[in-house]
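The complex appears here without one of its protein chains, the remainder shown in place.
To keep things simple, chains are lettered A and B as they appear, and every chain counts its residues starting from 1.
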Amino acid sequence: MVDRVLPKEQVSAFLDYLRRRYRLWAPVAQGGGFVFAEIDHPESIRLDYPTTMLPPKAAFLPPNEILLSIDMESLESAPPPAEDKPIALLGVHPCDLHGLMRLDMAMREEPSDASYVSARRGALIIGLACVHRCRPEAFCDSMETFRGAAGADLYLTPIEDGFWVEVRDGAEESLADAADCFRPPSDRQKREKDDINRQIDLEFSGRRLSLETLADDLEKTYTSSYWAKLADRCFSCGACTAVCPTCVCFDVRDDLAGGCKTADRCRSWDSCLLKDFAAVAGNENFRPKRHQRLRHRMMRQGSYLAKRFNLPAFCVGCGRCPAMCLGKISPLEAFEFSQKGRTVHV
Amino acid sequence: MKKLRVAFYSFTSCEGCQLTLLECEDRLLDVLGAVEIVRFREASSYEGGEFDADADIAFVEGSISTVHDESAARTVRSRSKKLVAFGACADIGGVNAIKNREGVETARERVYGPAAAWIHSSAARPLSAVVPVDAALHGCPVDKDELIRFIFAAAVGAKLPDPAAPVCFECKLRQTACVFQKGEVCLGPITRGGCKAICPAFGSGCDGCRGLAPDANLLLMRRLLKERGLDGSDLARRVDLFNAAALTEDQRRELIGHA
Partner (left out) sequence: MHDHPDGTLTVEHVARVEGHGNIVINVRDGRVEDVRLEIVESPRFFESMLVGQDAVVAPELTSRICGICSVGHTTASIKAVEAAFGMEPSVQTLLLRRVILDAEIIQSHILHVYFLVAPDVFRSPSVFPLAGSHPDIVKRALRLKKFANRIMAVIGGRHIHPVALKVGGFSAVPSDADLRDLAREAEDVKRDIDETVELFRTIRFPEFHRNTEYLALKRHNQYAFYDGDITSNLDGGTNPDQYLQRIKESVVAYSTAKHARSNGRVFAVGALARYALNGRETLSDRAARAAAALELERMKDNPFANNLAQVVECVHLCDDVFQTIDTILARGVRQERPVPAPERAGRGVGSVEVPRGTLYHEYEIDKHGHILRANCIIPTGQNLARMEQDLREMVPGILDLPRDEIRLRCEMLVRAYDPCISCSTHMLDVSFIDINEIKTTSSPLEGEAGWGVTPLPASPSGGEDKTAATSS
């Protein structure tokens, strides 16, 4: 890890560099909130954003994408033409950095997802520290995902002069052409950065879970009547999985876009919350009831994938799903129930 | 491969769903290349009677609300291998069914007085109330992309798609700010999607034109709407805009109560 400072006056030059070398994605204002979007006009970038509607996973795993186009006469298929430049994600908050790492684990696990790997290749991830909690529903403190330097190529902490930049080993060569934008840090700047880190620790000091035992505790609740009661507050709408940094399930469908001359094999986001998600050929449905599907998601986030990938949890506590959920369901309340044995509302 | 014979019929309707096919612009030519349209009265002259054609797939728009509608629907059923309820009026009754709640007699009397007793019209019914229906395209109007996809799937013998996720899911996919979070109300959580959540995207809460989503949580919706000040007869009016004929009595009681 190498430390640098990106001065305020150099930010514009750095953005120009990014836009030349990469397809730059960053947060912009939209519809009363913020979203990650490909940037045409750098003035629209809003690094002061609290959080976004959809997490940055959409850059590498879009809600809809064409995997293959098939010529219906010759039956030859080809993937869409490769993009000329890799993606740079700018301003990713720690929860989302952890989310991207977990997304990588899920999608690269053999057999790896070719389309994701291709989109991810050569991508530059620039994290941005959170000094304040973005919204009351966030529980990144309990999930211990409020610091994210490990997941980023560059990790920015805002300081008075601009940004403190932690550069991951190996990332420095790829930034050689932008080296002019960076400065060595001064002692004063280092003290300021350490101060800010202490503030962050204080701000995110709440711990409502014991993460080491969460995966086991959660599994023990499998037959509890808690899930049916929780499901009374659930519309089975799938909003939670859509906004989740670590949810990846998708559906594949052949779409006859070109008048029966070309078929596109399309992938689009799916959701284990939806009624027919677990329906298979022969019309058997493994999770026909709402509470089964809701429980499944919580188990996946807090237990199944935690064990599979040797993590305390798969959920990163970003707070998007409880904020979006019309029933105000939060994984935190389900996790807490498993550890305290009583219902706690966020 | 022989082209699929496709027919379009309309009963009590605004013909907006038929028009949707004509509004497919460039893809209309692709459709014409893929199927043979044997009946489409709005756009094409024909020989023989209007309902006098054999079809592999018949798209039927509009509710059944007269004796004529009903008998023609039966004719179409007998002459078509597959019958598709085309749009909200045929699928769930649509706006035509608003008058069902008060009764057609009341509607007639209100507009024409007691002398109108000879005017023949029944309650507006979905197509499935009079004939077996094989598939449905939902919405008021149907979605262009969904229609094209459906026709091509039928043309190659693939499974006919029928999206079922609630509108909320599609809203999130296109990053539309939630209508509830803007202080308004929306029937999206209990409404079948497939429309790409177009109404919320244009600032208007969902009014349920595609019918109930499977497994809709009606009790939760009622609670949520009540919290936002929508209940009783106001709620009934909103739901009945498109779903007056679409809910069972039990569903109505769960969602609206006794209004």
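Everything that follows uses one rule, which is that a contact is a pair of C-beta atoms (placed from the backbone, for glycine too) under 8 Å apart; a residue touches a chain by one contact, two chains touch by 3 or more.
Note that the structure is a prediction, hence the values are computed from the model and not measured.
Chemist: In the complete complex, the chain left out here touches which of the visible ones?
Modeler: For the complete complex, the undisplayed chain touches B.
Chemist: May I ask which residue of B:G103, B:G232 or B:G257 touches the chain that does not appear here?
Modeler: Answer from the full complex: B:G103 touches the omitted chain.
Chemist: In the complete complex, which positions of subunit B touch the hidden chain?
Modeler: 11-20, 22-23, 25-26, 28-29, 32, 37, 40-46, 49-50, 62, 65-71, 74-75, 94-96, 98-99, 102-108, 110-113, 115-116, 118-125, 129, 140-141, 198-199, 201-204, 207, 237, 241
In this text, only the chains that are shown with their structure count from here on.
Chemist: Report the inter-chain centroid distance for subunit A and subunit B in whole angstrom, where each centroid is the mean of the CA atoms.
Modeler: Going by mean C-alpha positions, subunit A sits 37 Å from subunit B.
Chemist: For the complex, which residues does subunit B have touching subunit A?
Modeler: 27, 29-31, 33-34, 149, 152-153, 155-156, 158, 161, 164-169, 171-178, 180, 182, 188-190, 213-217, 219-221, 224
Chemist: Which residues, counting only subunit A, touch subunit B once they are in their complex?
Modeler: Touching subunit B from subunit A are residues 30-33, 35, 53-54, 63-64, 232-239, 242-243, 253-256, 258-261, 268-269, 271, 274-276, 290, 324, 326-327.
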